[in-house]
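Just one protein chain is left out here, and the rest sit where they should.
Going in written order, the chains are labelled A, B and C, and every chain counts its residues from 1.
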Amino acid sequence: MADAKLNVGFLGLGIMGEAMARNLLKSGLFASVTVWNRTLAKCQTLVSEGAKMAETPAAVVSSCDITFAMLADPDAALAAVFGDNGVLKGISAGKGYVDMSTVDEATSTKIGEAVTAAGGRFVEGPVSGSKKPAIDGQLIIMGAGDKELYEQCQPAFRVMGKKSFYLGATGAAARMKLVVNMVMGSMMGAFCEGMALAEKSGLEQTALLEILGLGAMANPMFALKGPAIMSRSYPPAFPLKHQQKDLRLALALGDSLNQPLPVAAAANESFKAAKALGRGDDDFAAVYEATQQK
Amino acid sequence: MADAKLNVGFLGLGIMGEAMARNLLKSGLFASVTVWNRTLAKCQTLVSEGAKMAETPAAVVSSCDITFAMLADPDAALAAVFGDNGVLKGISAGKGYVDMSTVDEATSTKIGEAVTAAGGRFVEGPVSGSKKPAIDGQLIIMGAGDKELYEQCQPAFRVMGKKSFYLGATGAAARMKLVVNMVMGSMMGAFCEGMALAEKSGLEQTALLEILGLGAMANPMFALKGPAIMSRSYPPAFPLKHQQKDLRLALALGDSLNQPLPVAAAANESFKAAKALGRGDDDFAAVYEATQQK
Amino acid sequence: MADAKLNVGFLGLGIMGEAMARNLLKSGLFASVTVWNRTLAKCQTLVSEGAKMAETPAAVVSSCDITFAMLADPDAALAAVFGDNGVLKGISAGKGYVDMSTVDEATSTKIGEAVTAAGGRFVEGPVSGSKKPAIDGQLIIMGAGDKELYEQCQPAFRVMGKKSFYLGATGAAARMKLVVNMVMGSMMGAFCEGMALAEKSGLEQTALLEILGLGAMANPMFALKGPAIMSRSYPPAFPLKHQQKDLRLALALGDSLNQPLPVAAAANESFKAAKALGRGDDDFAAVYEATQQK
Partner (left out) sequence: MADAKLNVGFLGLGIMGEAMARNLLKSGLFASVTVWNRTLAKCQTLVSEGAKMAETPAAVVSSCDITFAMLADPDAALAAVFGDNGVLKGISAGKGYVDMSTVDEATSTKIGEAVTAAGGRFVEGPVSGSKKPAIDGQLIIMGAGDKELYEQCQPAFRVMGKKSFYLGATGAAARMKLVVNMVMGSMMGAFCEGMALAEKSGLEQTALLEILGLGAMANPMFALKGPAIMSRSYPPAFPLKHQQKDLRLALALGDSLNQPLPVAAAANESFKAAKALGRGDDDFAAVYEATQQK
């Protein structure tokens, strides 16, 4: 299999998916790239660039060795697999299905079991990074599930991402994403408290940002979100309600494992307060509105 | 004053102070650098490199235009100013005193008022950064107090640090340091919860560290402290009890300003739990022991 | 219906259920009391006191106007309704089913919808109080669902409880129980912190208990659990893991309604810490072990 070029498929051509599929196509590493999208018209651009198109997920899967998917949410991910003419209708012994959508562990496990039961192989591969890294092939890929399939995907992962990790059995990648996003939510909560305390105590927020940016805590998130907070403007890169949901799920995971998480629990309450203020659809940095307003 | 070279002094030749005084000396920007240390023998090395020595803080101040100080703690800072043959005995109209020690706002204000009452000018200038940045002249200097003196110190600050900030009236720099350290404590609390949840949920902590290190939250602190946490080894760079004290003081500042800080309050409780476990003298990353142990 | 005596049934003769059924029987208010228990032998005592026995839930329901149930948990409550020869097999137009088990809102709603779809009427009626109040007919009954049936149950409720409340559509009683138990968990957390702080600061815990017992906060729970905490002995009246579960569910309810609950969230983390210490099966007062131990 190392010698022959593979035929690969791609389900879901949203902002992320189209960029990822294009990178597969442009790499020249694959015999063919067959794409599908719920709204088929969205396939035209990639077809004009050399991709094939199929009319259903089943058709993609049955014509490809490995099919990748990047779908909007758990419902879309489940529909693509279990729906009429879904992945399960095209899967057969040896075929690989790699779901890179962000879904919860239960959804991922359900899909993985169904694919495996049908003789296929399954990898879950949620990513860290959004539009720009997708275009630049700089995503971080968290992989779990079938180890052999994961290894076989390395050329594709190298095209779509800057680094991939194999984390264990199906579900491990979903958990890792929760852990990462929990740390992110708590950090954002901590940051907003610092910004609010600076302002209340008569310090310039710009000075705080500069000082943080020069020290051991310097990180791209503070650098990016600090000015947004100062201008009280929160165009959604990662919607606050999704951050709060991830905190909730991470706390539930901690709960099931008897792992106390008091900082995350406090941060979660701040995000809930921000949701109650109508900030659920704003960027998650809008938790500042709850921190400051109180 | 821009033309004539200044005579400058330096009080306190600990690990940080000696390096800072040496940078002043090596710069060649000053007519003389006169040093003092409570244990006078510690002055010999710098004297052999070209510095002058004086036997008391008063003697330093009376022979210099601007005297810098880097003392161990508030008690040492107060003793150097108010003690026998202290700074106040040498200060006079126009002389500048720049205390770069880390002290609380009340201590700084007390020193500033006494220096000013004696006709002198005062700047508080706590720094961010430890031994290595002090040697490399890469400290971050938070300045407050007499604006004119602060400006006059710019050449010296550029020799000792990579960046300085003027933050307002005396006390502002002490407050800024509290805000920065509050964010740091909450971030460390959040990070340790992530590390603990990773372990409890069967994920490799190294994978979490790598993934965090590649994303928007990447920061030197996680990179440095992550391996320490994994090896459960906490040689003190910043003692946990000091981190907890700063959280307590920041919460008190928030209290006085009616600024709720729930994430910092939760983090503070975790640091208190770690102190109760006997980790007060370990590095502040040892809050992991309380997070994990619970 | 006010004139004719009703035939009533009772499913589930555990500690609580047997006492409740006996109170119905002894009241003389009903034409007959028909009982069922998964282990039928448990029916003998009540039969010897005058009750009838039926071999299945369906048989009870088909022979009674109103059937009460007091089952161990959601699984048992669902099995009694949806299982072979379950309640649904005996229900018909006009018959009433009153589930007094402690179940979550989803379970209660599922049962209520099925009973209603089969033409029956449904009331959920979880109680506050345990063995002794059940024996003494002093339970507090939280009712929700079919208002007419609730009113019709008043004579029975007066026999089993000291007070009943109609709270709204099915689900309202389950929610009320969560709210009550959330307050209870936070209060216990607060109490244990007071007990721990008293001890750490050199005060007698007995004095704290007496002082609390004489003031505006005096309540039976502190009076009962205080001595248990002092003796570090926690025979389970209400298992800690159930208290923690109720806190979790209440937080999830608050989450779904954008209601921040920071005190409950902090208390929940303490209960989780106690679970991690192996105290899940002890009485919920054992949260003291986590509070004190830290």
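Here is the rule we use: a contact is a pair of C-beta atoms (placed from the backbone, for glycine too) under 8 Å apart; a residue touches a chain by one contact, two chains touch by 3 or more.
What you see is a predicted model, and the numbers here were worked out from it, not measured in a lab.
For the options C:51, C:134, C:212 or C:229, the residue in contact with the chain missing from this view is C:212.
The chain that is not drawn here is touched, among residues C:68, C:150 or C:165, by C:165.
Among the residues C:9, C:137 or C:262, only C:262 touches the chain that is left out of the figure.
Per the touch definition above, the residue from C:53, C:79, C:135 or C:183 contacting the chain not shown is C:183. Contact with the chain that does not appear here is found for just one residue of C:57, C:90, C:145 or C:194, C:194. Where chain B meets the chain that is not shown, the touching residues are 244, 248, 252, 254-255, 258-262, 265-266, 268-270, 272-273, 275-276. Against the chain not shown here, chain C presents residues 128-129, 140, 142, 162-163, 165, 167-168, 172, 175-176, 179-180, 182-184, 186-187, 189-191, 193-194, 196-198, 200-204, 207-208, 210-212, 214-221, 224, 250, 253-254, 257-267, 269-270, 291, 294.
Quick note on the criterion: only the chains that are shown with their structure count from here on.
At the interface between chain A and chain B, two copies of one sequence, more than half of the residue numbers in use are shared by both copies. A separation of 40 Å divides the Cα centre of chain A from that of chain B. The set of chain C residues touching two or more other chains comprises 262, 266, 272-273, 276.
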